[in-house]
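One protein chain omitted, others in place.
Up next is chain A:
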Amino acid sequence: AFFWLVSLLLSSLIWFIAVKASDPQDERLQKGLLIFGVMFSVLLQEAFRFLYYKLLRKAIEGLVALSEDGCSPISIQQMAYVAGVGFGLMSGAFSMINLLADALGPGTVGIHGDSQLYFLTSAFMTMVLIFLHTFWGILFFHGCEHRRWWEIAAVVIMHLTVSGLSFCNPLYVGSLVPSYLLMAAAATWAYLLSGGSAQNLRRFLLCKC
């Protein structure tokens, strides 16, 4: 969470400088700068995820060296999951919390002609992002562990895609539906990478009932 926060800080610093240095009246420029800000922020987030991976790697090596039986008490997969959840939670919190605070107060949604589904779609979008961050964490760390650069690249591209799709808002079908599809894909991929399989799933479901 802290790493995500720092990446957000740096990216907003860049955007802020860019905005201050540019003409505030030019709408298109502002929009362009915003897009640039978003993309840059995505890249920074992934960079920080990588840095966090490096830090955790060192920590695991330390733990292994110190432990009695040569294996650390917490595996890299668990760390990947936790890192993903941390990123996701922080990103979700930052996206939603002001919205929630405003939702408590009086007002009408979309009174100026904006979409009336604003809160609802924001909630869904945030949820999908949190899930995605979790899965991306697992995928990313797995890619780093096994030196599969294409996995890392896939995560970055997916992130960029989802952020880019959010530019379709308020045309929600353009942003929400693909995002959910991507999330399902990432979920299956992460599940398979973590050692799950169709059989495991079936056994799990059958055992439950």
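Descriptive notes on the structure:
Going forward, contacts are C-beta pairs under 8 Å (C-beta built on N, C-alpha and C of every residue); 3 or more make two chains touch, one makes a residue touch a chain; residues count from 1.
Basically, contacts and distances are computed from a predicted model.
One subunit of the complex is not drawn; among "glutathione transferase", "Vacuolar protein sorting-associated protein 45", "Presenilin" or "Immediate early response gene 5-like protein", its UniProt record names it "Presenilin". For the chain missing from the display, the contacting residue among A:L51, A:I97 or A:A185 is A:I97, taking the whole complex into account. Counting the whole complex, the residues of chain A in touch with the unshown chain are 1-2, 5, 8-9, 11-13, 15-16, 19, 34, 37-38, 41-42, 45, 62-63, 66-68, 73, 90-91, 93-95, 97-99, 101, 118, 121-122, 125-126, 129, 162-163, 166-167, 169-170.
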